[in-house]
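Excluded from the complex is one protein chain; the other protein chains are retained at their positions.
The first chain written gets the first letter, and so on, giving A, B and C; residue counts start at 1 in each chain.
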Amino acid sequence: MRPRPRIDVSALETMGFGPRSTLWWGVVSMLAIETTMFALLFATYYYLRGNESIWPPPGGNPPFVPATLCLALLLLSVPPMAIMHRESGNERNLKKMRFWLVVGMAIGLLALGARAAEIAMLPFRWDHHAYGSIVWVTIGMHAIHLLTSGGENILFAVLLFKGPVEDRHLVDLRLNAMYWFVMVVWDVMVYALIYLDPGVLRS
Amino acid sequence: MRGLHSALDAAGPQAGRIEDLWWIFFSVCTVVFLLVLTALLAAVLHSRREKERHRLPGPERNLTRAVGGATAVTVILLLGLLIASVTTGRAVGSPAPSNSLTLEVVGHQWWWEIHYEDPLPSRRFTTANEIHIPVGLPIRIKTRSSDVIHSFWVPSLHGKRDLIPGYPTETWLQADRPGVFRGQCAEFCGAQHANMALVVVAEPPAEFAAWRSAQLQTPPPPATALQQRGQAVFLAMPCPACHTIAGTSAGGRIGPDLTHLASRSTLAAGTLPNTTGHLAGWILDPQTQKPGNQMPAIALQADDLQALLAYLESLR
Amino acid sequence: MRRDRFDQRLTIVLLVLLALAGCKREERRFRSSPAADARPGVVRVGELQPGPPTPGLVVANPFIKNAPAIADGQRLYTQMNCAGCHFHGGGGIGPPLMDDQWIYGSDPENIFSTIVEGRPNGMPSYRARLTDDQVWKIVAYVQSLGGLPDQSALPGRPDHLRAKDEGVPHYPTPPRSAPAEHP
Partner (left out) sequence: MSVAERYEPNAGAEADAEEARRLRETWKSRSGLIGFLTETNHKKIAARYLVTAFVFFILGGLEAFVMRLQLARPEAHVVGPDLYNQIFTVHGSTMMFLFGVPVMEAVGIYLVPLMIGTRNMAFPRLNAYSWYVYLIGGLLLYGAFFLNTGPDAGWFCYVPLAGPEYGPGKRVDVWAQLVTFTELAGLAAAVNQVATILKMRAPGMSLSRMPLFVWATLVASVMTIFAMPAVMAASSLLALDRLVATHFFNPAEGGDALLWQHLFWFFGHPEVYIIFIPALGMVSAILPAFTRRPVFGYNAMVLSIVATGFIGFGLWVHHMFATGLPQLGQSFFTAASMMIAIPSGVQIFCWLATLWSGRLRFAPPLLYVLGFVFIFVLGGLTGVMVASVPLDFQLHDTFFVVAHFHYVLIGGAVFPLLGAIYFWFPKMTGRRMFDRLGKWSFWITFVGFNLTFFPMHQLGLQGMPRRIYTYRAETGWGDLNLLATAGAVILALGLLLYLINVLSSWRGGALAGNDPWGAEGLEWSTTSPPPIYNYQHLPTVSGRAPLWEQGDDQPVVVGLRTDRREFLATRLIDAEPDHRDTLPDDAWAPLATAIATAVTFIGVIFTPWALPAGMILTTIALVGWFWPKRDRPRDWMEEQP
């Protein structure tokens, strides 16, 4: 009988960046889940807000300064991470990647500190009123993500310096950068929600 | 479909509108169901039996037309049902007429507190688990809950309305014929959700007026010596902490108002018929009749119990 | 071989213990428990006494660590307006119930008789208003305020509760909840 024709894929490369890789789709789905989570928290915030004439309730507003500082630092950390991302793509210049990753990582840790200060300075507790509850949960959830992706940055820095660095790790590295960018976007939203709330701005 | 509390045994305009809508939906859906079954049967019979191999059909215009047509019909039917539903919805959701009698229903675990409202404070009164309404008069019902979510539902008069803490709402209903209509809590509210019923007695205006004035009376002081002793027992026992009897020092607001206990047909929110025997059993051991309810068991001597029963049964 | 059987037995025993633990906390006791009907007679409220010390009567609270009973106690605490004087354990007109200072003793039977008999300077007697069963439930709740029973049996907060620590402004709340305490 005539032999089955064969498609030989042995010549294909062993790595695909971005939407080409399965991992990218996994991470994007995870980010979609977390974004939905934040969206639901925001919906909850406005639902509770709709029930109240006084909002936020008397007794102090969330601390403006550390929150703004945190956001600023996060925004500042975007360019280094972006450069790192580009380098990991085409150039693959390990030295530059190390440098920019460390820079971004350092700024991120500062942002983490600012976030910690913000939480410490909240003038109300989660069990004072529903407003306190939702603010604590929203900020807390973002703090957890900041912690996680910051931690991943450290791990990848170690990896870049210690090696071995393989194709697959570059995919992971780029995806972690993407996680970082989205995490910054979340903070923009959280900031807008809690600190640009008309009630907060008025007082 | 007859029944103590059947949604298809409407006794008033609200339930009536819903029942009409039901029959519209019911007939349409039945026809659709039969059509689909016929199609299924036809398809099974039509399909050929012979053991052929599979085939890969080309374009199938007739089938496409059939499916498209069926879909179009579905859309039209749904549109019709939607219109019918929304129309009924508006009618049922209309605000209560101005001439209506207002009463407030408060849900408790697991009984109903009912306040008859009136501009004149002297004409307001409170009862429990039994609502009397005049036939032909719209009744405005304000609902609220004192603990968890309950749902006020008297199928023969109207659909249900949830009693949600922090969400006082109101609805209205009306009975067009006299009768006794049973209702029951329709939202799961804890251990005794099953035994949280109420009775609505629709009676001619004259009878209602009589009942109402009776409810407004403070009961006469106990006549016989036995009843007097019963009252003493009632006041000495923990009863007054939770129950009110007008004209006495008993002013508890935690349990049902007992001022006219004997005039009601049931005990413990429709759990038991209101007879001497059941009343005695209820007082001595409420947790067997209705496990988990908030009425504590009261230990009484036999003669004290007899006196107490005599007193309570005098509260008409 | 024997070891396996030993393990089996051990597992069974552990499971039973677990089950008991679970039951004790979760059991819904609808009938009044016999122990709860034992009203302590003479209850010592102080240490001072002539002669050699004699052991006081000790009655264990049948409802300690029983979550539903504590919840009932909490409800009765509100219904009997204990909060009117003691607030939510913080004290105010009446002495606080959260701390470890007990004028008339902190043992269950002391609290029990305090509720039943009443005390001078304002604590009324609830003898005629509550059954013993109910009093024991309140005792269980009051003890829980002092953190006496297993915390895992406690509700996080009642729905009408104001904030845990005080001095912060609140929304206007329904009348049934008491004003906040100011330390």
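Here is the rule we use: a residue touches a chain if its C-beta (ideal position, glycine included) is under 8 Å from a C-beta of that chain, and two chains touch if they have at least 3 such contacts.
What you see is a predicted model; the values in this text were computed from it and never measured.
Partners of the chain left out, restricted to shown chains and counted across the full complex, are A, B, C.
From the options B:His132, B:Arg161, B:Arg229 or B:His260, the residue with contact to the unseen chain in the full assembly is B:Arg161. The missing chain lies against chain C, touching residues 18-19, 21-23, 25-28, 30, 67-68, 70-71, 74, 152-153, 155-164, 170-171, 173-174, 177.
Within the entire complex, the positions of chain B that touch the omitted partner chain are 1, 3-8, 15, 17-18, 21-22, 25-26, 29, 32-33, 36-37, 39-40, 42-44, 46-57, 60, 63-64, 66-67, 70-71, 74-75, 78, 81-82, 85-86, 88-90, 92-93, 109, 147-149, 151, 153, 155, 158-162, 164-167, 169, 171, 182, 184-195, 197, 270, 291-292. Interface residues of chain A with the unshown chain, by the touch rule above, are 1-16, 19-23, 25-26, 29-30, 32-34, 36-37, 40-41, 44, 47-48, 51-52, 57, 92-95, 126-134, 136-137, 151, 155, 159, 163-169, 172.
Going forward, only the chains that are shown with their structure count from here on.
Measuring from the averaged C-alpha position of chain A to that of chain C gives a distance of 47 Å.
With each centre defined as the average position of its C-alpha atoms, the distance from chain B to chain C rounds to 37 Å. Contact with two or more other chains is made by no residue of chain B. Among the residues of chain C, none is in touch with two or more other chains. Of all residues in chain B, only 165, 191, 236-238, 240-242, 254, 287-288, 291-292, 294, 296-298 touch chain C in the complex they form. The residues of chain C lying in touch with chain B in their complex are 28, 30-32, 72, 75, 79-80, 128-131, 133-134, 159.
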